[in-house]
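With one protein chain removed, the remaining protein chains of the complex are shown where they sit.
Up next, subunit A:
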Amino acid sequence: MSLQVELEHYRDVLIVRLKGELDHHTADIVRFKMEEAILRGNSAHVILSLKDLLFMDSSGLGVILGRYKQLKARDGKMVVCDVNPGVYRLFELSGLFKILPIHENERSALTSLEVVS
């Protein structure tokens, strides 16, 4: 079981679509790809689009928190959308929703960020 990371730049927003399973084994790929894309694309904000993320554990929380800090240091924002029930529960348990606004889909996530910027 593996993980695919799909990246799309839209204005100053980086959309990150994670497909598959995010655990300790696949967390490094997410870290490196996102780190590089944020720096290279000079992205201000990130949308984590998780419709096809079928599994995630606390290693996923770690890598997401890491990117949140990276963005925050640049005054950027991170939002999540399309979260399935299993992943939702993990976000809720860890208190991540206190710092990451959640949206139903990419469109409403984008709208929220354009109001911000």
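Keep this in mind: a residue touches a chain if its C-beta (ideal position, glycine included) is under 8 Å from a C-beta of that chain, and two chains touch if they have at least 3 such contacts; residues count from 1.
Simple rule for what comes next: contacts and distances are computed from a predicted model.
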| item | value |
| --- | --- |
| Which of "Anti-sigma F factor", "Acyl-CoA dehydrogenase", "Phosphocarrier protein HPr" or "Glycosyltransferase 2-like domain-containing protein" matches, in UniProt, the chain that is not displayed | "Anti-sigma F factor" |
| Touching the absent chain when the full complex is considered, from A:V63, A:C81 or A:L113 | A:V63 |
| Absent chain, residues of subunit A that touch it | 1, 21, 23-25, 27, 31, 55, 57-59, 61-63, 65-66, 85-86, 90, 93-94 |
